[in-house]
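See structure below.
Heads up, one of the protein chains got dropped from this complex, but the rest are sitting where they should.
Note that the chains are named A, B and C in the order they appear, and that numbering of residues resets to 1 at the start of each chain.
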Amino acid sequence: MYSETLIDHFQNPRNVGVIADPDGYAKIDSPVCGDLMEIYIKVEDDEIADVKYRTFGCAAAIASSSMATEMILGQPLEVAEELTDAKVAEALGGLPEAKVHCSVLAASALHAAIQDYYAKHPQSAKAEA
Amino acid sequence: MYSETLIDHFQNPRNVGVIADPDGYAKIDSPVCGDLMEIYIKVEDDEIADVKYRTFGCAAAIASSSMATEMILGQPLEVAEELTDAKVAEALGGLPEAKVHCSVLAASALHAAIQDYYAKHPQSAKAEA
Amino acid sequence: MSNKSRFIYLDHAATTAVDPRVVEAMLPYFEHSYGNPSSVYRFAGQAQEALNTSRRTVADILGCTPKEIVFTGCGTESDNLAIRGVAWASRERGNHIITTPIEHHAVETTCHQLAEHWGYRLTVVPVDRHGMVDPDDIAQAITDETVLISVMYANNEVGTIEPLAEIGEIARKRGVHLHTDAVQAGGSLDINVDRLNVDLLSLSGHKFYAPKGVGVLYVREGTPLLPIQTGGGQEGRRRAGTENIPYIVGLARALELANDDRESEAQRLAALRDRLIAGVLGAIPDAFLTGHPTQRLPNSASFCFQGIDGEATLLQLDLAGIAASSGSACASGEAEPSHVLTAMGIEPRLALSSLRLTLGRENTAQDVDDVLGVLPDIVRKLRALSPLYPMPVSEA
Partner (left out) sequence: MSNKSRFIYLDHAATTAVDPRVVEAMLPYFEHSYGNPSSVYRFAGQAQEALNTSRRTVADILGCTPKEIVFTGCGTESDNLAIRGVAWASRERGNHIITTPIEHHAVETTCHQLAEHWGYRLTVVPVDRHGMVDPDDIAQAITDETVLISVMYANNEVGTIEPLAEIGEIARKRGVHLHTDAVQAGGSLDINVDRLNVDLLSLSGHKFYAPKGVGVLYVREGTPLLPIQTGGGQEGRRRAGTENIPYIVGLARALELANDDRESEAQRLAALRDRLIAGVLGAIPDAFLTGHPTQRLPNSASFCFQGIDGEATLLQLDLAGIAASSGSACASGEAEPSHVLTAMGIEPRLALSSLRLTLGRENTAQDVDDVLGVLPDIVRKLRALSPLYPMPVSEA
C-alpha cells in the first residue's frame, strides 16, 4: 500500500515541531477526513530558513507533511511556492488513490504559511511585486 | 434415499403384464406427478387368483405397484380391500416424503380394480351384502 | 444394490469436481494468507493482491476491465443481482422486462417475483422446438418501458446455444440492457462480452471445476445497478460482504485452466457427445434428441424416450454406476415436467421421460461406450413395464 520512502518519512518524520516566533504560520483542516496540519516557517533572504510542522492524520498525511517540508527547506520562496501536491506524492513514491488528498493538505498548508508570511511582511519580494 | 427392498422390487418387479380377460380392471393417473398405473385382476372363490399391472412412473411408483400386487396375490378380496398406501410403503421399508404419493397410486388402483370387479360381478359376496 | 465395476459421472451440467490444481491454488488462503482484504495492515495485502490478480484474470478472459467484474456467492446470486439490480435501478425509466421460457430458475423466479411483488411487467418470448429464441421476437417485444432483456447463453437442460450477439445488437440499438446467464457456457464457449454484445453476464464456478458457492457478474461500465446485498463497500459498492478469497482465487484459476485448452477440449467433448447421441438414437427406438441438433453445448446430450419416466431411467443408470440427470438438478424433487421441454412444445408426459448426459474433463470414449452398453436395455426393460408403450408383439 505504502512505498518505503513514505514509511521512512512516517517513522522518522523530518522537521517536526513548532517555531516560537514564526515569520509565517498556517493551520489547515482537511475537508475530506478531519486531518489537521499546523506549519511554521522562518524566512531569511527570501529563503525558507526553517520550517516546522505538526500534523494530526494518517501515515500518508504525516509523511506528506514531512516530505513537503523537507522539499522546501533552504529553498527560495519562489521555488517553495511551486511545490504541488503531485510533486509531494511523487517524491513519496506515489500514494494510494484514497490517500491523494493527504498530499493536498501538506501543499495547501505550506502555501497558506507563505501567504501568511507575505501578508505579515509587505516589504518582501513577492509582496512588492 | 431408497431401501434395498424398494430397489429389489424396482429392479425385479413382480406381476408385470396384462391379463387378456380380467375380472377387474383399473387405470389410474396420479394427480401429483403424471404417474399412471394399469391393473388387472382375476378373482376365483372371492380370492385374488391373479394380478398383473403396468406402471409408468418413477422407481417408487414401480416398486409400490410390485409390492402392492405381491401383497394381495392369493388373498381373499376382503383382505385385499384392506390394503392401504401406508402398508405398501411400510412393506417397502419406507418411502421418502416426496414419494409417498407413489404408494397411494398403487393402493388406489388396486381398490379401483376391485370395485370394477364388484361392479361387473353383482353376484359376488360384497356386491350381495 | 448392485455394485458395478466403476463410477461414470455424466452430470457435469449439475456440478463438477474441483480440479486438484484449483484446490492447490486455494489452500494458502485458508490457514495462512487469511487476512480480510479490507484491513489496512500489510498482512492483508496478500489477500488484496490475490483478489486483484483474480479479478484481472477473469476480466482478461471476458475481455473487459477489472472494475467491471463483481465476484458473487454463486451463479444464482449473479442472476439475481443482474435482474433485480438493473430493474430496481431503472424504476424511473420503465418497468418492463423481456425474457424467455427456458431460463434457469435463478432468472425465471427472480423475474416472476418482480412481476408479482413489485409491479414489473414481463414478456416471455417463445422458443422454437429446438429451444431457440428468435431475435425478431425480442425486437418486437421491446417497448419504451423495457429496461432489461435476459436471455441465457446456453440452456442447462438441452444445451441449446442462443443467438446472443444478434439479440445484443438489437438491444443496443434500442438502448436496452442485455443480461445473459452464461453459467453453462463458462469454461466451454467463448465468453468475450464484446463479441457477445452483452451488458451483464453471469458465471458460476462449480460448472467449470471451481467450487460451488462462488460466481461472477460482469457489469458493463455505465449499467445502472442497485446492489441487492448491502453492507460494506466491497466489490465497488455493488456486493457487500467479506470477500471469499480462496474461492475467488479458485474460480479465476479454474477459468484460466479451462480457457487454456478451451477449443481443443470442446472439440474432444463434441466428438464424444456426437458418438453418444448417434449411439442412443441408433440403438433405442422412439428416442428423441432434445435441444438444437448442432447449436448446442459441446458436452451436452439430452433425450426423451417415449413411454418411460426419467427418474426410473436415472435410478437404473445409478445402479449401473452411471450418474446422470433428468434435466435441472435444482428442480429435482419436483415431479412436474420441465418448463424448458414444455416450452419447446414437448408434450408433458414425453417431457417426463427426459434424460440429460453431460460430459466433462475426465470422461472418455470408454465411458460413452459403457453408457451405450446399458442404456438400451434399461429403456427396454422400463418400457415393458409401461402402460404408455406398446407391448412387443411376441409378448402380446
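To be clear about the criterion, contacts are C-beta pairs under 8 Å (C-beta built on N, C-alpha and C of every residue); 3 or more make two chains touch, one makes a residue touch a chain.
Just so it is clear, the structure is predicted and the values come from calculations on it, not from any experiment.
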item	value
Given C:Thr110, C:Asn155, C:Ser188 or C:Thr223, the one touching the chain that is not displayed	C:Thr110
Touching the absent chain when the full complex is considered, from C:Gly75, C:Gly168, C:Gly187 or C:Gly307	C:Gly75
Missing-partner contacts on chain C, residue numbers	7, 9, 11, 14-20, 23, 27, 30-32, 34-36, 38-44, 73-77, 79-80, 88, 104-110, 113, 117, 204, 206, 211-214, 226, 228-234, 240-247, 311, 314-315, 317-318, 323-326, 328-334
Positions on chain B contacted by the hidden chain, ascending	1
Missing-chain contacts mapped onto chain A	2, 4, 7, 10-11, 13, 16-18, 27, 32-38, 54-59, 61-62, 98
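Definition applied: only the chains that are shown with their structure count from here on.
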item	value
Rounded Å distance between chain B and chain C, as computed from the means of their C-alpha atoms	41
Whole-Å gap separating chain A and chain B, where each centre is the average of the chain's CA atoms	94
Whole-Å gap separating chain A and chain C, where each centre is the average of the chain's CA atoms	58
